[in-house]
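Here the complex is missing one protein chain, while the rest keep their positions.
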Amino acid sequence: MKRIPCTGCSLLCDDIIVRSDGLFIDEVIGACLKGKERFDQLSSSNRILSPMIKKNGVLEKCSWEDALEKTSEIIKSSSKPLLYGFSNVSCEAQLKGIELAKVVDGFIDSNSSICQGKVLNIAKNTGITLTTITEIINKADLIVLWGANAAESIPRLLNKILFSRGKFRMTGREIRTLIIIDPVKVASFNVMGVRDIALQIQPNKDLELIRVLKEECCVADSISSEGVAGLDRDDLKRLILNLSEAENGVIFIGQGVLRPQSESNLVGELLELVQMINTKQEKGRISLIMMGGHFNMAGFDHVALSTCGKNGGLQFDKHQLIDTDDNIVSKIDNEDFGCSIIVGTDPISHLPLSLSQKLATKPIIVVDNKKSATTSIADIVLPSAITGIEVPGTAYRLDQVPIELKTILNPPSNIPSDEELLTKIIDKINKS
Amino acid sequence: MELYKFLPKTNCKKCGKPTCMAFALDLLQGKVKIDDCPPLLEPKYKKQYDTLKELLGAEEGQKKELKIDVDDDLCDGCGICVTVCPVNARYCPPTLSGKAPDYPPEKHQLFQVKGGKCELLNLEYCRRLEAQGRERECRVCETYCPRKAIKIDYV
Partner (left out) sequence: MEMILNTMRMVDHDQAREHSLGDEKSLEEHLPIGILNPKDFKKLNLTRSLHLTVSNKNGQIIVGIKEDEGVPQGTILMPVSIWANQLTSFEKNEIIYKNITVNVEASRDPITSFNQIINSIKSN
């Protein structure tokens, strides 16, 4: 019996109890469905247990020597390798990934640049107030879910932020107000109480809402009587009242807010609104938390910042970091890469078709522990151990707090961790 | 106040309460029984007596048995029921991430999340059976389940 952090999603719950006999996992207690599925990956039929090379259009099992030989051959023969993923691996492996990019003069990017990294980039100009989950549990009295369906994407989040009985919020649910702003009546709406505000906004009208709230923040009673974006005037007044009187409010922003808007940037406006409220506030403040999906999505930004002084995409040339505005999307779109190394993610499933097709034109090397849409078109598949269950490491939670991951089982004998595997590739390239 | 409608509404005070309204309130909280109202037993109130019996059947919990259904297909193991259940909360130790149930579970603990699904441990400590007065009307687990997987029922 062991208490270990769960690596099912970016919440990294540290109160999961796992019972194991040293060979298999018997019971997982406390974890949600997503976490349990992560533990199930250990013995899943989808697990990759030996390296594979594509021969005549079909992936065939091969030895580690052959696989690594072929990998270094592909990387060496193609200029500008593209390294992508790194959201489901430990920070140590991310560090090795950056080292590999440096050795091979490649471009490295993580899933974060199409998700929460956008917020961090905008926050460089405007500033951002962040908070931690522990602080929310102990102090928060206002929770806003904006374009985020917490009940389904991070199942245990509502449990922790809304229902937990914290040090200064002894009654848990009763003392916290929940506000949901979403065009779709998602599952999170079901936990609404009497004092909570459900705002089912018209699709694509968030910007108007933010502008009205900003105006109301400066001049009281400026909301027109018919309301805005399909929302009632009274509801909007209650919203701004709640925001400006909260002692410790948190806004969770999801993909609904992070989506690109052609004429202006939604996140920037939202950050400005939060700042306006915070300047006006007398007794409390509003903070933001970005909802990432993969368990170490936040980690890559921190690793890149601490090693290279820059988050987002890193481009290396002659083993030196050079300045670039590129990210994964522009790199693939311009076909500015010779081969791709995908680590612990499934870009074919989450990139648009036109990008997937361009990605597939060049050789693909995948490092992952399970089969996915990407492994089915890969040229080389290298299996790795499951971080957080078989190998330890560090990962950043969605509130940017580092959590030490533990192990409960030993990995299969011939399967290295992501970190070891990337080190082997670097050694192989340096030797040949 | 459904119950009040079916009482004689004569305020005869034969039951020992000042008004029929007061009797209805006590009836709701389970302090008195329907048979404590003498006029109700008269034949002319027979219909109302039967309706009241039916209405109270659920609340009395004597003849019908409490059942909490957890739909395994819907449940995603978020653990809100575990946190929000007042019986669980009383015996839960504080952990790093708020109050959470320990393992092995306390004997009073009602819910536990195991293998990604909510599991009902022992029903006998549920407030609907144990508590007195208004606390008996507890329905928090059902109300706050985001995926509507919990149903409180009497069979």
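Every chain is named by a letter (A and B) in the order it is written, and numbering of its residues begins at 1.
Just so we're on the same page, a contact is a pair of C-beta atoms (placed from the backbone, for glycine too) under 8 Å apart; a residue touches a chain by one contact, two chains touch by 3 or more.
As the structure is a computational prediction, the values presented were derived from the model and not from experiment.
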{"item": "Contact partner of the left-out chain, one of A:81, A:256, A:363 or A:416", "value": "A:256"}
{"item": "Residue in contact with the excluded chain [from A:193, A:352 or A:412]", "value": "A:352"}
{"item": "Omitted-chain contact residue, chosen from A:46, A:171 or A:222", "value": "A:46"}
{"item": "Hidden partner interface residues of chain A, rising order", "value": "8, 32-34, 37-38, 40-41, 44-46, 114, 118, 149, 152-153, 155, 183-187, 189, 200, 202-204, 255-256, 259-260, 262, 293, 326-327, 329-330, 333, 346, 348-357, 360-361, 370-373, 376-377"}
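Rule of thumb we're sticking to: only the chains that are shown with their structure count from here on.
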{"item": "Euclidean distance of C-alpha centroids - chain A vs chain B, Å", "value": "42"}
{"item": "Residues of chain B defined as touching chain A within the complex", "value": "75-80, 82-84, 89, 95-101, 103, 112-117, 144-148"}
{"item": "In the complex with chain B, residue positions of chain A that touch it", "value": "1, 13-15, 17, 27-37, 133-134, 137, 151-152, 155-156, 158-160, 163-166, 172-173, 187-188, 190-191"}
